[in-house]
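Starting off with a structure, shown below.
Every protein chain except one is present and positioned as in the full complex.
This part shows chain A:
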Amino acid sequence: MTRVAVLGAGPAGLAAAEAALAAGAQVTVLDEGARPGGQFWRHRPGLTDPRMQHGVRRFEQLQSALAGAVVHSGAAVWSVELREPGERGGAVVLRAAVGPADGARREAVVVEADALVIATGAHDLALPIPGWTLPGVTTAGAAQALAKRDGVSVGRRTLVAGAGPFLLPVAQSLALVGSTVVGVHEASRIGALAGGWLPKPWQLLGKSAELAQYAGALARHRIPYRIGSGVVRVLGDERVEGAVVAQLDADWRPRPGTERVIECDAVALGHGFTPRLEAAVMLGCEVTGDRRGRFVVVDDGQRTTQPRVFAAGEVTGIGGADAALAEGAIAGYRAAGLAQDDERLHAALRVRDRMRRFARRLETAHGIRPGWTAWLDDDTIICRCEAVAKRAIVERAEVPLRAMRLATRAGLGPCQARTCGRAVEAIVAEARVSATGVTAAGQAVDGSDSAAPGGGDLGFERRPLLAPVRLGELGGADRPTCGEN
């Protein structure tokens, strides 16, 4: 019987598990969350307003399917390896420490499988803004999580800003848990939106019903929705007291003279998503793209460039939960050994192909534009873990990324550049372009040195360890943990 391991239990991972089980595989799911659902399904029955829940019935189906799988929740997976299939059989070996991160000895879990589905999802991404380290500023994802899971609002008067349709459900959730949402500021302008969508982003595609519902919610709660607009400064001494918003040009550069202050006590920022590529990179799967967005390369069957390794969901392109569900199903079926033309894949393939077009439109319409760095001050903190300001990064921009990080400590703190990596790269790229004459390492920044050994463009994602782990947890069990069906 084929053993399939699934890394991540969001929509993509759950759909993969369900499909692999349906195809007769033995399935093990590892997920860092306390319970399955990922970033998308984190509501609690009885606590979360039903209007914030999407696809709950589907989630319940997926959860009941999981009864046939071994599920490790609260699993910090710190390594994934491909081994020669042989003696003990398994081609993929995953190692995890399972239990609360701050608890006493976590359980060592080793999973061997014949195939792996990487469904590690994405972090939500907030670009640095002067004042963004003030208490009261959160990512849009964090605001959404607090609202959905705990029924709590990040503020009484909350401003939502960034880019992409994700801002809409966040605003709706905040309103439902009692916050006044003083505005939703979408950085993209009409031109970009028209290129991707129609002028009104909710009038489109298979998403239209859902988006129309958000539009209705915004209108009901009298939430102003502005396009070509963004927060360029957060105001306050001890915590957020207001925010400066400005019109942004097509490159997201603030238009001088358009600034105005909006009184608020919380700001939720969401400028997009950063896929969590570390496991794929550790396995040697090919990753494509540049600093504006890197994704795992997959074929029509969601296969990566490594044998027996599949990927689904946001790690292959930001497309939302429906795309993730379809990709997960395809990956699960294929990992379990079904052929690409097996009729059980047909429905998922159709949805996936439509959603890929949706994802392309999403990037065209809302992708981060390079002008955003214009709203930074020299002393704006970029790397929050190590308190590294923009000035320090610019001063060292001429040396290769790795040397710059060691010199400034940008990206070396506990989050290991998961928050600031993309911003740091953008600032370095801009500094190198503006420092005419200083061509040092010029190529390194746009990723064209990736052919060089240890090349720069995967620097932040290339981690020999996938998760923080205690030294004492690295030893321990070397044989697969028993209990796999």
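To be clear about the criterion, contacts are C-beta pairs under 8 Å (C-beta built on N, C-alpha and C of every residue); 3 or more make two chains touch, one makes a residue touch a chain; residues count from 1.
Just so it is clear, contacts and distances are computed from a predicted model.
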**Request:** Determine which name in "Cytochrome P450", "ATP-binding cassette domain-containing protein", "NAD(P)/FAD-dependent oxidoreductase" or "Amino acid ABC transporter" the UniProt entry assigns to the undisplayed chain of the complex.
**Result:** "NAD(P)/FAD-dependent oxidoreductase"
**Message:** From the list A:Ala115, A:Val245 or A:Met282, pick the residue that touches the absent chain.
**Reply:** A:Met282
**Prompt:** Pick from A:Ala22, A:Ala142 or A:Ala403: which residue touches the chain that isn't shown?
**Reply:** A:Ala403
**Asked** Touching the missing chain, which residues of chain A?
**Response** 78-79, 81, 95, 282, 284, 391-392, 394-396, 398-400, 402-403, 406-409, 412, 414, 416, 439-444, 449, 452-456, 462-465, 468-472, 474-475
